[in-house]
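With one protein chain removed, the remaining protein chains of the complex are shown where they sit.
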């Protein structure tokens, strides 16, 4: 029986969007006949002639083009070859896409796909997780799916939303994650913006997103051996953040660890800890903790990389410390 | 007797850096004969021929040029015409300047000056506060002087540092803030990276930086009428953050409000609240609070702008609420 | 610093217009253009006065001296076209359908203006009507217009064009370059008018670019190039008319370069003292409004009397509109929804 990867889910969601909505087109480098650097658009150019277009190496103009097309009623999806290159389209994203609706009343329904996160040997410029940078800006929705099913439904939601969406798809999950079948439609399980309790637990809450959900789950599994029962919350979207679900979880467990693959300063973990400290102070039995990447560019050598980012074992360590506080 | 503005302090610091260090040059749009959009380099081109250079409208290349010059041992200062335009130089700042030393061992001592923050009528693209965006990246120092004296000494420190410095100078303070004289040299009062207790107090700590320090001070003054004694901490640099001084203050007051002019998500206030919640949980008598700009682009009309950003009166309100928690 | 050129020098792919009497130019068009220039000029004078009296806060950025070039693009666009004007395009905006009323409302931040006080001055537009609202970051609108044209191509709309203006300084931005190249690759019906007013803010051309002729950029992108005499309305009308027509005919992107001078500071806070007197007195410094009137009068398309009566009528219109807008409500922060999202509630 054939199983569906996280990458394939993204491809299938784009295929469905193209099929169901004539306003959708995809624009990015090498995404046409070639099917994209990661093959996320494989065969789509053939199936939808003229609607999956190779772009020049011009990230600023790629986003600008998407914005202009959205203004005229289209639903463009832009593929960045790597999240890291979105810095070259940064200005259009944060200053034009994010502000358009507030300034003019015209919505800007674009999706910018960012192949994100670290993989061994990818180094400082093909490994970045930029969700916190974009989430800082009001007007941008930032999605960070952690499962094959979410990758599929959230891509469909992203295309349907009236707002610009930064879609952070994790490269490490592309091939590692598989599912037997996909949901029929978005919202079947959870509505947009709602976090998931991936693993219910009693003793502490780990809030994570994207690839870190799986490190958190493995750590939770490891801690069962110590007799602990850890709850894992998958944020799914980091803007908006589903503070209610987090607070409800912390209310049950009294302890919070937030894990992010990006750097700590101002990251998702900082934002979640700040929210819980502010809104759920009384729920906490111990100081909330966060675990992030080390404070350097993402290193090239797999041995360094494996230490740079949080892993099941470093999450488990942090949890053990938290449980003793 | 002539008093010195915050803007003049920045000009004088650059003048001194040019005079004392032959490695220093300044590069930016309209900074030569014209003296800059805000006159922060007035007369410097004349006084230092060939060392204060007009740049084309090319923020990416401006930063790239500074990096290349720094590699060869120079100490470039880049003036962005407004902080908001640094988005066009974003890639060079975060991917080349911030990573150079870690990757290659070659330091990248550049200073990027960002005329930051809101003023009435400046609107979405001439008002932004981008400190949180840059502070996210390991390798970048981010300075946010709130006083005339700091503007002077921190600019000198910025030029002396081996690391790339994002120098967020606040446009609203340019003319509003005055001092009678300037310190003789940096570190006279406080070393680099140390926060200042601008106003000692007993009942609550307000952590602020840049223009918000003055709103916090006015709010603290207002609250004396209610019998409260508020401590105001000026961060001075937001990367590094002087967590020790903040924790010591919270240890005394038991209550924390962090104020930032930028947006809340992942901002300085989020980072400070997260640090205090994590490292100083037991010191808190009430949930830590934050106050930021409203979640929209910075609006044009002064009436909207005045409500969008935190002000003395909104800080005072937040403080009153905090004191009742 | 400034490199005066003869008006009809040929660049490598340059198409020279067939001159003042070319195809599309009619008395009616020229009269409409002149009247719109007059509106822009008098409206801008009012804006300057409102700025000086403290009624407009922030800044006022005028196109004085550039009305002929600006209007010539505006009048050649029609319903369904895309227009992304820049800083000095008051005249083009009015020609495209913007109004004195909305200009004043936007500058004064009226809640009734199309920007509702959220954005102001030159950053106005009605994107859903094809009238893009520029962001400040120069060059950014080139690719945005491309995107709207791609949308039209997807919809099978034919014969519409997209147009934007930029200063010579803006050509140094990476955005401009990426947008031009993309337009050329997609063969879009895009018209880009470069107003080479010799200065970008205070920066003279020799600190901005080093090519001997900005029009040489056309060949580097593989687009058609045109040169117009920037302060000559009749020449601008015919050259830009031809450029727009070529784009409409499907000949791909068109780059128009025009030399001229802004007869005013970068903004009203700036006295432009960096512009040498000799340059102001050169042919480049001649006032396009004055020249246009002379030229139309010479052609007997307009009489001095009519021009004077137009002047009076426009002045009255501007004054009355300003008084009205000055009485309109400012935006009320307590009524503001403070929500940047289109589909999400506040505070997300």
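To keep things simple, chains are lettered A, B and C as they appear, and every chain counts its residues starting from 1.
One rule holds for everything that comes next: contacts are C-beta pairs under 8 Å (C-beta built on N, C-alpha and C of every residue); 3 or more make two chains touch, one makes a residue touch a chain.
Computed from a predicted structure; not experimentally measured.
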| item | value |
| --- | --- |
| Hidden partner chain, touching residue among C:105, C:118 or C:177 | C:177 |
| Residue among B:70, B:83, B:276 or B:291 that touches the chain left out of view | B:70 |
| Contact with the hidden chain (one of A:5, A:296 or A:317) | A:296 |
| Positions on chain C where the hidden chain makes contact | 12, 172-178, 181-182, 184-185, 187, 206-212, 216-223, 252 |
| Residues belonging to chain B that touch the chain removed from view | 25, 51, 55-56, 58, 60-74, 76, 91-92, 95-96, 98-109, 138-139, 141, 161-163, 193, 239-240 |
| Residue numbers in chain A that touch the chain omitted from display | 29-30, 32-34, 37, 54-58, 60-61, 82, 84-85, 87-88, 119-126, 294-297, 299-304, 306-308 |
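Here is the rule we use: only the chains that are shown with their structure count from here on.
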| item | value |
| --- | --- |
| Chain whose Cα centroid lies at the greatest distance from that of chain C | A |
| Closest chain to global C-alpha mean, per-chain Cα centroids | B |
| Chain A and chain B, separation of their C-alpha mean positions in angstrom | 30 |
| Separation of mean Cα positions, chain C and chain A [Å, integer] | 41 |
| Residue list for chain A, restricted to those that touch at least two other chains | 91, 95, 98-99, 102-103, 138-139, 239 |
| Junction residues of chain C, two or more chains touched | 115, 118-119, 123, 135-137, 174-175, 339-340, 348 |
